[in-house]
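All remarks here apply to the structure that follows.
With one protein chain withheld, the remaining protein chains of the complex are depicted in position.
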Amino acid sequence: MNSIKAAIIGPTGYTGVYLIDILLRHPQAELAYLASHRDQLPDIRDEFPQLRGRIDDEIAQCRPIDPQAIAAECDVAFLALPHRAAMAYAPKLLEAGLKVVDLSADYRLDSQSLYEEVYETPHGDPSNLEIAAYGLPELFRDKIKDADLVANPGCYPSAAALGVAPLITHSLVKLDKIVINAASGVTGAGRKAAPHLHYPEQNESFFAYGKIGGHRHQCEIEQTYKRIAGKDVPALFVPHLLPLDCGILETIYLEPATDDVTEAELFEAFEDTYKDEPFVRVLEGMPNVKHVRNTNFCDVTVRLTQQGDNQTIVVFSAIDNMVKGASGAAVQNMNLLFDLPETMGLL
Amino acid sequence: MNSIKAAIIGPTGYTGVYLIDILLRHPQAELAYLASHRDQLPDIRDEFPQLRGRIDDEIAQCRPIDPQAIAAECDVAFLALPHRAAMAYAPKLLEAGLKVVDLSADYRLDSQSLYEEVYETPHGDPSNLEIAAYGLPELFRDKIKDADLVANPGCYPSAAALGVAPLITHSLVKLDKIVINAASGVTGAGRKAAPHLHYPEQNESFFAYGKIGGHRHQCEIEQTYKRIAGKDVPALFVPHLLPLDCGILETIYLEPATDDVTEAELFEAFEDTYKDEPFVRVLEGMPNVKHVRNTNFCDVTVRLTQQGDNQTIVVFSAIDNMVKGASGAAVQNMNLLFDLPETMGLL
Amino acid sequence: MNSIKAAIIGPTGYTGVYLIDILLRHPQAELAYLASHRDQLPDIRDEFPQLRGRIDDEIAQCRPIDPQAIAAECDVAFLALPHRAAMAYAPKLLEAGLKVVDLSADYRLDSQSLYEEVYETPHGDPSNLEIAAYGLPELFRDKIKDADLVANPGCYPSAAALGVAPLITHSLVKLDKIVINAASGVTGAGRKAAPHLHYPEQNESFFAYGKIGGHRHQCEIEQTYKRIAGKDVPALFVPHLLPLDCGILETIYLEPATDDVTEAELFEAFEDTYKDEPFVRVLEGMPNVKHVRNTNFCDVTVRLTQQGDNQTIVVFSAIDNMVKGASGAAVQNMNLLFDLPETMGLL
Partner (left out) sequence: MNSIKAAIIGPTGYTGVYLIDILLRHPQAELAYLASHRDQLPDIRDEFPQLRGRIDDEIAQCRPIDPQAIAAECDVAFLALPHRAAMAYAPKLLEAGLKVVDLSADYRLDSQSLYEEVYETPHGDPSNLEIAAYGLPELFRDKIKDADLVANPGCYPSAAALGVAPLITHSLVKLDKIVINAASGVTGAGRKAAPHLHYPEQNESFFAYGKIGGHRHQCEIEQTYKRIAGKDVPALFVPHLLPLDCGILETIYLEPATDDVTEAELFEAFEDTYKDEPFVRVLEGMPNVKHVRNTNFCDVTVRLTQQGDNQTIVVFSAIDNMVKGASGAAVQNMNLLFDLPETMGLL
């Protein structure tokens, strides 16, 4: 079988280098094209010295973003551009005949108006917004397989979806009281230097950030819950920044649907949901971001606790924000788009 | 005025070295006696090389724990021994005429039976358990001033008490739905090497630990809430371990007492409660463990969020677990016991 | 072609888990047997939760170290036991017909008496000590290919050998004045918890350790230099411990052989030596342990500096101590032993 030839549009961020690394190891994919929207087109090895010795000169040299030229050499394009920039290229890449996996937020929300409110810009490609598949294979595998355009989920939303889905589908929780306490490593904030991400500020540091209750990922999380539940599921999402490179841990607080839910039932819901999923590990012990580092796994566990007459369910969900939360999931989606084994290149 | 002469019983742990450091800088206190229960009595500078050049030879050399000898030279004894060990010495030190500040958990819970259940050992000194003052000056200052024995609060409970007290006293929250999501630096786990605290295991790591909903600090937190509220306040406390040395951040989720609570009212409650407190800073922005590092401050802020028809209050409370969470608070209590300005040596 | 079937003896240390990870990704090798000398034979996934979902139950369960049973199922055995323990098993594994790659120090020194002095124990297998190949392919590839027993080099010695070999072979340096200032991440100290490796002691810390000028790796370094130079090359090796997980950087100070050596000549020596080596990258810029993390690369560069009338050559050599410094090199050696492409599974 011929290798899938892959292009990366916007490879100079952290999602780019993770994509490159995964594709270079993938047995049936070939990194064929790096395209940058910078004026000075870089050799990717100058951006990421760790790539030297692993990538050929002609591929390492970034080229302009020319959809026709990319389509002439490639089967799939990964859009690793910032939000708002991706939607300018996706339609052209699709028209040129490429499959597209977009790692930005531009096609994640199915509501154009919500997108425009949250990202504070008109959506430039509403027709594709409607047909894009939301790229969380564990929940929406069939739609992804048939898609041309996959919207790769946000990192926080991936952990939040996998951590709560079994409880919704098994009707074990109330749908109006979900609190997601989340913490992420600093790669999640991107590669651009900023004063609060300067090493001496961020090292030995821990804090919540952003507008509490108003983070952009909150509505993406709620959208997934709504798709599963069939009705509105408002959630509170509170992100924190950890002094480490990669990893997300979400500690999710929920109320049981009824008084007689047992912890065993909760576990059964998780095990039932994920028994055939290669990338979700239902643990008895506690998930740790270090144990999913550099992997495409999501580790989850669940506890039922008692406070006086009340009960609280606590879910723990851990992923590597750069792998299952971004570039690993993108390759998992590519595998689905091209009928490859879903775990290929990812275990 | 003469200096207060202070002894530290059990100075070889992290609370010990922080106490020594603070006392050496204190203008009206003098570190006079180090007493260890080890067979081989160490020179404290061999345990903590950072203390070399700051402490005299005769003080640096640990001596046995002899209450009479200590009382002959000192006014106050800090018990920095592990839980269960402290209660064997406190009564003898009190009988010898010393004021005692105990940094262990042995006198924190006012219920003997609860202590015995939680710490799984008979309490050896129930009469002092009854009369010990709980050493959180911001809430219980008057009782501390009159006490001979002060039970220094746990680190997590200190941040949890200061973060919630204003909301209880101002009747702004429901008392049956409090969730405390907490994260601590590794010094909070003590100085004893353990496999999961080995550097390569703990570095780049983040996880929840212990029995979820069953941590020993949960009942100490509930006890304080009950004292303020005048009735039972069950709480869920979930601790996590951060890859950093010092600092606790608690993100606390509560429900407003009524539908018409405003964020401004929440802030007013905090500002009203803490306007004269030198060590509590009510912030508009987000508390960060790095901004309280090596200080006796507790930084707090509060937010009101909306999820569909529901509202959730979120409180953020940060301390240095070794200072306001342990040795700084202990010196603050010493200042109260001896009618010194409460901030002396701590700003 | 059939896969090479591999056993790991002593898989519960850090070299073990790195070996497992690399072998699980290797296209022509198969992890077939885990053998432990513990009384309680662990499931390796309980030791390393990150391996869950990647390894079959029957392989994950460690078995006793039974050379005959191992040989019945495997082609090669990796000895990942501590120094002194490995030499008890190597001869039996060889006799049973296995190829053996030993990651301990037991077969690295060709002098029995030096081994016995440095490791303070009689050598239990002197006949194999004589015939073992020193497993640094870049310098001793031919001997490795023909060997049955490969002594995998120490982590520090690997970086020291690759950083200096071109200068010796090109007669560019004096052989009696080599200073190796080295720094390693904490995984290099092993997985066993120890007070000075407790997280709060090691975090935010940096110090030299051991007997300065008397580290065990110094004589291994000198042995390699001597093999290249054909005469004694005394070196001073000074190791430091870094507050990070993985990575070694050696900053090596040498004197040029003559006054007229140029920096260009130094670079040419490196480029000439390593032009066909897939795992050595000669850089213009500075090697950084982060850029070799999780790779089998050694990054090197060289500078010529002037102090008054004197000149000093400075070499910088970086590896990941767990990959090129241990388990990656071991698989590189396995590839050579079985005539596989040397980079297979390692890029």
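We just call them A, B and C in the order they show up, numbering each chain from 1.
Throughout what follows, a residue touches a chain if its C-beta (ideal position, glycine included) is under 8 Å from a C-beta of that chain, and two chains touch if they have at least 3 such contacts.
What you are looking at is a predicted structure, and each value in this text was computed from that prediction instead of being measured.
The chain we do not see here touches A, B, C in the full complex.
The missing chain, though absent from the display, is touched by one residue of C:Leu41, C:Leu114, C:Ala193 or C:Leu236; that residue is C:Leu236.
Of the candidate positions A:Leu34, A:Ala80, A:Val118 or A:Val186, contact with the unshown chain belongs to A:Val186.
Touching the chain that is not shown, out of C:Lys5, C:Arg25, C:Lys177 or C:Arg227: C:Lys177 (per the contact rule at the top). Considering C:Leu34, C:Leu244 or C:Val323, the position touching the chain not shown turns out to be C:Leu244 (whole complex). Residues of subunit B in touch with the missing chain: 24-25, 27, 49-50, 52-54, 204, 278-279, 281, 283, 285, 288, 290-295, 297, 299, 347.
Mapped onto subunit C, contacts with the missing chain fall at residues 176-179, 181, 183, 201, 203-209, 212-214, 232, 234-236, 238, 240, 242-247, 249, 251, 253, 286-290, 293, 303, 305-310, 312, 314, 316, 318. Residues 14, 185-187, 191-195, 197-200, 202-204, 243-245 of subunit A touch the missing chain (whole complex, contact as defined above).
Note that in this section only the chains that are shown with their structure count from here on.
Put simply, the chain closest to the centre of the protein, by Cα centroids, is A. Across the assembly, the mean Cα position most removed from that of subunit A is the one of B. Measuring from the averaged C-alpha position of subunit A to that of subunit B gives a distance of 40 Å. Within subunit C, contacts with two or more other chains are made by residues 204.
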